[in-house]
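For this depiction, one protein chain was excluded, whereas all remaining protein chains were kept in their positions.
Showing chain A:
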Amino acid sequence: MSADNLVEIKDLDFAYDDRPILKGISMEIPRGKVVAIMGGSGCGKTTLLRLIGGQLKPSRGEVLVDGLSVPHLGNDELYALRRRMGMLFQFGALFTDISVFDNVAYQMREHTDLPEELIRDMVLLKLNAVGLRGAHQLMPAELSGGMARRVALARAIALDPMLIMYDEPFAGLDPISLGVIGQLIRKLNDALGATTIMVTHDIQESLLIVDFIYFMSDGKIVALGTPDQIRASKDPFVHQFVFAEADGPVPFHYPAVPIAEELLGRGADEQA
(Lines give C-alpha, C1' and ligand atoms only; values in the text may rest on other atoms or scores of the structure.)
Protein backbone atom coordinates (compact mmCIF):
# COMPACT_ATOMS: atom_id res chain seq x y z
CA MET A 1 0.00 0.00 0.00
CA SER A 2 1.15 3.47 -0.69
CA ALA A 3 1.83 5.68 2.32
CA ASP A 4 0.07 8.55 0.57
CA ASN A 5 -3.33 7.01 1.12
CA LEU A 6 -4.92 7.37 4.52
CA VAL A 7 -7.69 4.95 3.65
CA GLU A 8 -7.46 2.03 1.27
CA ILE A 9 -10.27 -0.33 0.48
CA LYS A 10 -9.60 -3.44 -1.54
CA ASP A 11 -12.14 -5.76 -3.07
CA LEU A 12 -14.60 -5.28 -0.27
CA ASP A 13 -17.72 -7.46 0.02
CA PHE A 14 -20.40 -6.99 2.62
CA ALA A 15 -23.83 -8.55 3.12
CA TYR A 16 -26.61 -7.97 5.63
CA ASP A 17 -27.72 -11.54 6.39
CA ASP A 18 -27.89 -12.98 2.88
CA ARG A 19 -28.44 -9.75 0.98
CA PRO A 20 -25.21 -8.53 -0.60
CA ILE A 21 -24.84 -4.76 -0.18
CA LEU A 22 -21.26 -4.08 -1.27
CA LYS A 23 -19.80 -6.12 -4.10
CA GLY A 24 -16.08 -5.79 -4.64
CA ILE A 25 -15.49 -2.12 -3.77
CA SER A 26 -11.98 -0.73 -4.12
CA MET A 27 -11.13 2.81 -3.16
CA GLU A 28 -8.21 5.02 -2.26
CA ILE A 29 -8.52 8.12 -0.13
CA PRO A 30 -5.29 10.15 -0.32
CA ARG A 31 -4.05 12.01 2.75
CA GLY A 32 -5.15 15.61 3.02
CA LYS A 33 -7.87 15.35 0.41
CA VAL A 34 -11.63 15.79 0.52
CA VAL A 35 -13.31 12.88 -1.23
CA ALA A 36 -17.01 12.60 -1.95
CA ILE A 37 -18.96 9.36 -2.27
CA MET A 38 -22.19 9.62 -4.21
CA GLY A 39 -24.85 7.24 -5.27
CA GLY A 40 -28.54 6.53 -5.19
CA SER A 41 -30.44 5.99 -1.99
CA GLY A 42 -29.80 2.58 -0.47
CA CYS A 43 -26.74 1.78 -2.57
CA GLY A 44 -24.61 1.21 0.54
CA LYS A 45 -22.85 4.51 1.29
CA THR A 46 -23.61 4.57 5.00
CA THR A 47 -22.67 0.91 5.15
CA LEU A 48 -19.31 1.74 3.61
CA LEU A 49 -18.62 4.41 6.25
CA ARG A 50 -19.52 1.94 8.98
CA LEU A 51 -17.04 -0.53 7.55
CA ILE A 52 -14.31 2.11 7.56
CA GLY A 53 -15.17 2.95 11.18
CA GLY A 54 -15.01 -0.73 12.13
CA GLN A 55 -18.64 -1.04 13.22
CA LEU A 56 -19.28 -3.71 10.63
CA LYS A 57 -17.01 -6.51 9.51
CA PRO A 58 -16.65 -7.26 5.79
CA SER A 59 -17.21 -10.77 4.51
CA ARG A 60 -14.23 -10.37 2.19
CA GLY A 61 -11.60 -7.77 1.36
CA GLU A 62 -9.45 -5.21 3.15
CA VAL A 63 -10.08 -1.92 4.91
CA LEU A 64 -6.86 -0.11 5.79
CA VAL A 65 -6.85 3.14 7.74
CA ASP A 66 -3.44 4.71 8.34
CA GLY A 67 -1.87 1.35 7.57
CA LEU A 68 -4.01 -0.57 10.07
CA SER A 69 -6.37 -3.32 8.95
CA VAL A 70 -9.59 -2.20 10.60
CA PRO A 71 -11.49 -5.55 10.62
CA HIS A 72 -8.57 -7.27 12.39
CA LEU A 73 -7.98 -4.72 15.14
CA GLY A 74 -8.57 -5.70 18.76
CA ASN A 75 -10.92 -3.64 20.88
CA ASP A 76 -8.29 -1.35 22.38
CA GLU A 77 -6.53 -0.74 19.08
CA LEU A 78 -9.85 -0.02 17.39
CA TYR A 79 -10.73 2.52 20.09
CA ALA A 80 -7.28 4.09 19.78
CA LEU A 81 -7.90 4.47 16.04
CA ARG A 82 -11.40 5.83 16.52
CA ARG A 83 -10.09 8.60 18.76
CA ARG A 84 -8.44 9.91 15.63
CA MET A 85 -11.66 9.64 13.60
CA GLY A 86 -14.68 11.91 13.64
CA MET A 87 -18.01 10.86 12.26
CA LEU A 88 -21.13 12.81 11.49
CA PHE A 89 -24.07 10.42 11.55
CA GLN A 90 -26.78 10.59 8.94
CA PHE A 91 -29.40 11.28 11.60
CA GLY A 92 -27.22 13.36 13.91
CA ALA A 93 -27.31 10.97 16.88
CA LEU A 94 -26.86 13.77 19.42
CA PHE A 95 -27.05 12.72 23.07
CA THR A 96 -30.54 13.86 23.98
CA ASP A 97 -30.03 14.00 27.75
CA ILE A 98 -27.29 16.65 27.70
CA SER A 99 -27.06 20.16 26.27
CA VAL A 100 -25.53 21.25 22.98
CA PHE A 101 -22.44 22.42 24.87
CA ASP A 102 -22.01 19.10 26.69
CA ASN A 103 -22.50 17.19 23.44
CA VAL A 104 -19.55 18.97 21.86
CA ALA A 105 -17.52 18.74 25.08
CA TYR A 106 -18.28 15.02 25.46
CA GLN A 107 -15.15 13.58 23.87
CA MET A 108 -12.88 16.24 25.36
CA ARG A 109 -14.07 15.25 28.81
CA GLU A 110 -13.94 11.52 28.10
CA HIS A 111 -10.55 11.41 26.46
CA THR A 112 -8.52 14.32 27.78
CA ASP A 113 -7.63 15.82 31.15
CA LEU A 114 -7.97 19.38 29.91
CA PRO A 115 -9.15 21.94 32.46
CA GLU A 116 -12.78 22.95 32.17
CA GLU A 117 -11.97 26.57 31.12
CA LEU A 118 -9.97 25.34 28.16
CA ILE A 119 -12.73 22.91 27.19
CA ARG A 120 -15.18 25.78 27.37
CA ASP A 121 -13.13 27.87 24.96
CA MET A 122 -12.65 24.97 22.55
CA VAL A 123 -16.34 24.08 22.56
CA LEU A 124 -17.39 27.66 21.91
CA LEU A 125 -14.92 27.90 19.04
CA LYS A 126 -16.28 24.73 17.45
CA LEU A 127 -19.85 25.94 17.88
CA ASN A 128 -18.90 29.33 16.49
CA ALA A 129 -17.57 27.63 13.36
CA VAL A 130 -21.01 26.16 12.68
CA GLY A 131 -22.75 29.39 13.66
CA LEU A 132 -24.36 28.10 16.85
CA ARG A 133 -22.29 29.58 19.65
CA GLY A 134 -25.40 31.35 20.88
CA ALA A 135 -27.28 28.06 21.11
CA HIS A 136 -24.86 26.29 23.43
CA GLN A 137 -27.28 26.08 26.35
CA LEU A 138 -30.13 24.54 24.37
CA MET A 139 -31.07 20.90 24.67
CA PRO A 140 -31.05 18.81 21.46
CA ALA A 141 -34.85 18.59 21.53
CA GLU A 142 -34.99 22.40 21.18
CA LEU A 143 -33.03 22.46 17.91
CA SER A 144 -34.36 22.42 14.38
CA GLY A 145 -33.25 19.62 12.08
CA GLY A 146 -30.60 21.73 10.37
CA MET A 147 -29.30 23.10 13.68
CA ALA A 148 -29.02 19.59 15.15
CA ARG A 149 -27.00 18.53 12.11
CA ARG A 150 -24.62 21.45 12.56
CA VAL A 151 -24.15 20.63 16.26
CA ALA A 152 -23.45 17.03 15.28
CA LEU A 153 -20.87 18.35 12.84
CA ALA A 154 -19.22 20.41 15.59
CA ARG A 155 -19.16 17.31 17.78
CA ALA A 156 -17.60 15.20 15.01
CA ILE A 157 -14.64 17.58 14.76
CA ALA A 158 -14.33 18.18 18.51
CA LEU A 159 -10.96 16.45 18.90
CA ASP A 160 -9.50 17.62 15.58
CA PRO A 161 -9.50 14.13 14.05
CA MET A 162 -7.14 12.99 11.29
CA LEU A 163 -10.01 11.36 9.38
CA ILE A 164 -13.41 13.02 9.25
CA MET A 165 -16.38 11.15 7.83
CA TYR A 166 -19.57 13.04 7.08
CA ASP A 167 -22.76 11.16 6.27
CA GLU A 168 -24.83 13.66 4.30
CA PRO A 169 -23.65 16.90 5.94
CA PHE A 170 -25.94 18.99 3.73
CA ALA A 171 -29.23 17.21 4.37
CA GLY A 172 -31.83 19.57 5.77
CA LEU A 173 -29.74 22.74 5.41
CA ASP A 174 -31.02 25.94 3.83
CA PRO A 175 -29.03 27.24 0.82
CA ILE A 176 -27.10 29.77 2.93
CA SER A 177 -26.01 27.27 5.61
CA LEU A 178 -25.29 24.79 2.88
CA GLY A 179 -22.72 27.03 1.23
CA VAL A 180 -21.17 27.98 4.58
CA ILE A 181 -20.95 24.38 5.77
CA GLY A 182 -19.45 23.32 2.45
CA GLN A 183 -16.72 25.92 2.81
CA LEU A 184 -16.27 24.93 6.47
CA ILE A 185 -15.71 21.30 5.55
CA ARG A 186 -13.04 22.32 3.06
CA LYS A 187 -11.36 24.80 5.44
CA LEU A 188 -11.38 22.41 8.38
CA ASN A 189 -9.78 19.72 6.30
CA ASP A 190 -6.98 22.02 5.17
CA ALA A 191 -6.46 23.72 8.52
CA LEU A 192 -6.30 20.47 10.50
CA GLY A 193 -4.29 18.65 7.85
CA ALA A 194 -7.05 16.07 8.01
CA THR A 195 -8.57 13.81 5.41
CA THR A 196 -12.28 13.95 4.68
CA ILE A 197 -14.75 11.43 3.33
CA MET A 198 -18.13 12.92 2.59
CA VAL A 199 -21.24 11.02 1.59
CA THR A 200 -23.60 13.39 -0.12
CA HIS A 201 -26.29 13.82 -2.73
CA ASP A 202 -25.43 17.42 -3.39
CA ILE A 203 -23.42 17.21 -6.59
CA GLN A 204 -23.26 20.93 -7.30
CA GLU A 205 -21.87 21.82 -3.86
CA SER A 206 -19.50 18.86 -3.98
CA LEU A 207 -18.08 19.85 -7.34
CA LEU A 208 -17.05 23.14 -5.74
CA ILE A 209 -15.25 21.83 -2.68
CA VAL A 210 -13.99 18.28 -3.16
CA ASP A 211 -10.81 16.90 -4.71
CA PHE A 212 -12.19 13.60 -5.90
CA ILE A 213 -15.55 11.90 -6.38
CA TYR A 214 -16.54 8.23 -6.36
CA PHE A 215 -19.94 7.20 -7.76
CA MET A 216 -21.51 4.06 -6.37
CA SER A 217 -24.39 2.08 -7.71
CA ASP A 218 -25.70 -1.27 -6.59
CA GLY A 219 -22.74 -1.89 -4.30
CA LYS A 220 -20.07 -1.16 -6.90
CA ILE A 221 -17.96 1.82 -7.92
CA VAL A 222 -19.26 2.86 -11.33
CA ALA A 223 -17.41 6.10 -11.95
CA LEU A 224 -14.68 8.22 -10.39
CA GLY A 225 -12.75 11.35 -11.08
CA THR A 226 -11.80 14.89 -10.13
CA PRO A 227 -14.53 17.56 -10.36
CA ASP A 228 -13.19 18.68 -13.74
CA GLN A 229 -13.21 15.15 -15.08
CA ILE A 230 -16.72 14.66 -13.74
CA ARG A 231 -18.03 17.81 -15.39
CA ALA A 232 -16.55 16.71 -18.69
CA SER A 233 -17.62 13.09 -18.34
CA LYS A 234 -19.73 11.38 -20.97
CA ASP A 235 -20.51 8.49 -18.60
CA PRO A 236 -24.29 8.00 -18.43
CA PHE A 237 -24.21 7.49 -14.61
CA VAL A 238 -22.35 10.70 -14.06
CA HIS A 239 -24.50 12.54 -16.54
CA GLN A 240 -27.66 11.43 -14.79
CA PHE A 241 -26.35 12.63 -11.44
CA VAL A 242 -24.92 15.93 -12.55
CA PHE A 243 -28.13 16.85 -14.35
CA ALA A 244 -30.48 15.16 -11.86
CA GLU A 245 -32.35 13.12 -14.46
CA ALA A 246 -34.90 10.56 -13.33
CA ASP A 247 -34.23 8.27 -16.28
CA GLY A 248 -30.85 6.66 -16.65
CA PRO A 249 -28.79 3.80 -15.36
CA VAL A 250 -29.32 4.70 -11.66
CA PRO A 251 -32.63 3.13 -10.66
CA PHE A 252 -35.08 5.27 -8.68
CA HIS A 253 -36.99 2.18 -7.52
CA TYR A 254 -35.93 -0.37 -4.92
CA PRO A 255 -35.73 -3.74 -6.76
CA ALA A 256 -39.23 -5.22 -7.12
CA VAL A 257 -41.41 -7.21 -9.47
CA PRO A 258 -42.88 -5.01 -12.23
CA ILE A 259 -45.76 -2.96 -10.90
CA ALA A 260 -48.24 -4.31 -13.46
CA GLU A 261 -47.50 -7.85 -12.33
CA GLU A 262 -47.83 -6.94 -8.65
CA LEU A 263 -51.14 -5.14 -9.05
CA LEU A 264 -52.63 -7.67 -11.45
CA GLY A 265 -51.27 -10.56 -9.43
CA ARG A 266 -53.03 -9.27 -6.35
CA GLY A 267 -56.26 -8.81 -8.27
CA ALA A 268 -56.03 -12.43 -9.43
CA ASP A 269 -55.57 -13.64 -5.84
CA GLU A 270 -58.60 -11.76 -4.65
CA GLN A 271 -60.74 -13.24 -7.38
CA ALA A 272 -59.62 -16.76 -6.59
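Just so we're on the same page, a residue touches a chain if its C-beta (ideal position, glycine included) is under 8 Å from a C-beta of that chain, and two chains touch if they have at least 3 such contacts; residues count from 1.
What we mean here is this: contacts and distances are computed from a predicted model.
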item: Listed names "Intermembrane phospholipid transport system permease protein MlaE", "Carbon-monoxide dehydrogenase large subunit", "Nitric oxide reductase NorQ protein" or "Acyl carrier protein", matching UniProt entry of the absent chain; value: "Intermembrane phospholipid transport system permease protein MlaE"
item: Among A:68, A:93 or A:139, the residue in touch with the chain that has been omitted; value: A:93
item: Residue among A:57, A:72, A:111 or A:231 touching the omitted chain; value: A:111
item: Chain A, residues in touch with the chain not shown (by the definition above); value: 53, 55, 79-80, 82-83, 85, 87, 89, 91, 93-96, 106-107, 110-111
